[in-house]
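Here the complex is missing a single protein chain, while all its other protein chains stay put.
Our next item is subunit A:
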Amino acid sequence: MSLFEYAPAPESRSIVDIAPSYGLFIDGEFGEAKDTFKTINPADEEVLTEVALAAPEDVDRAVAAARRAFESWSALPGSERAKYLFRIARILQERSRELAVLESLDNGKPIKESRDVDLPLVAAHFFYYAGWADKLKYAGLGPDPRPLGVAGQVIPWNFPLLMLAWKIAPALATGNTVVLKPAETTPLSALFFADVCRQADLPPGVVNIVTGAGDTGRYLVEHPDVNKVAFTGSTEVGRQIARSVAGTGKKLTLELGGKAANIVFDDAPIDQAVEGIVNGIFFNQGHVCCAGSRLLVQESIAEELLTSLKRRMATLRVGDPLDKNTDIGAINSRAQLDRITELSEIGATEGAERWSPECSLPDRGFWFAPTIFTGVTQAHRIAREEIFGPVLSVLTFRTPAEAVEKANNTPYGLSAGIWTEKGSRILAVADKLRAGVVWANTFNKFDPTSPFGGYKESGYGREGGRHGLEAYLA
């Protein structure tokens, strides 16, 4: 027990009013569906509400509504579309506390992250793309870029509302209409977003939200009247989607898995590098496709760095996501917890040394202590497969060339980090890394103006920035 214990500081959940059940948001209305499923709070396994499970005919209705709305929406002057987006952005800001609490309840992420990272970025995305809506002719995509039509969008559970923003904001700014399917375990913030659309008087059918599981998503992306598919999620599902979309003429962007190398050179600012490592892998419980899940540290400072890292990890606070002092919240689902547990056991079996700080985990809900594996080699499965949890694999290297070689030696290529005080080395190494995003002396920094996307099995296409417009224009 430390001398200075922080008393519990829970954010009140009374700001969120969750209805006992939610229907599908199609053509500006919430309607019933035949089947439903439950969504739970992963921190205590309590059922939050029941949500409609969209059947194929529901997806048909949603796509038809989006098709009808496309005609008038795409004909609006960009400056008029921008007004709606600005309005949505402002409403999101006004309701940010409510949405942050909701996101933490449904997803399990700490309130400090939903409040300080997710929600500000969500609003920023809408503001940013609102600004583009009347400037598309000057985006360098031809003199008269045209919207594609109906976009079918499928998003993951790790940043539910933020991924929605990444998908919907550029789609609407460019004049497309949307059918979006949120992840099965985190449907609520998308349903609240539907309410935000109504509040903003967005014309019916421009945004449709269909909740459901994998089948709903499959039906949506395979729907013949969808012109554009945007998916963020696992590489495995991304591959299926690429297969089903091939030859249909649909435009496709995929943002998939990653196994990012976070490279620490011997001249790195050590204390800040330790923060970057912690932020890289323990931010959002490691449920981040661009997480710095492979730490590549120069062998000459490995011991010193690991001592610092372990000391820092001992101060991480794991627990109630709604407590303002929580650093690491709940794992999003039982299935994900099982996968993390399984891969970690494999890591230990394969001979890597496992370490976690002492921390007491709640009895109910899905929890996993922050974990590092040292003595990991390129041959270990925990060095190759995406764990998508708070588990860091530590490898060492001797020279910059070896660091680059190991960093690139992965089927993925979403992100990477470089830590060194030497500017010339940052440029030289970044140039050789096959990763969509390379962070220098920082990690997991996001901005709507910056394009994001992968190399190799991490997907194709870019979201964010001017580049993000391209995916929604012809």
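By our rule, a residue touches a chain if its C-beta (ideal position, glycine included) is under 8 Å from a C-beta of that chain, and two chains touch if they have at least 3 such contacts; residues count from 1.
Definition applied: contacts and distances are computed from a predicted model.
The unshown chain of the complex is recorded in UniProt as "Deoxyribose-phosphate aldolase", chosen from "Protein ImuA", "Monosaccharide ABC transporter membrane protein, CUT2 family", "PaaI family thioesterase" or "Deoxyribose-phosphate aldolase".
Within the complete assembly, A:276 is the residue of A:28, A:182, A:276 or A:468 that touches the hidden chain. One of A:267, A:353 or A:447 touches the chain omitted from the figure, and that residue is A:267.
Here one chain is not drawn; of A:61, A:81, A:95 or A:112, the residue touching it is A:112.
Counting over the whole complex, subunit A has residues 2-7, 9, 112, 116, 267-272, 275-276, 315, 324-325, 421, 441-442 touching the chain that is not drawn.
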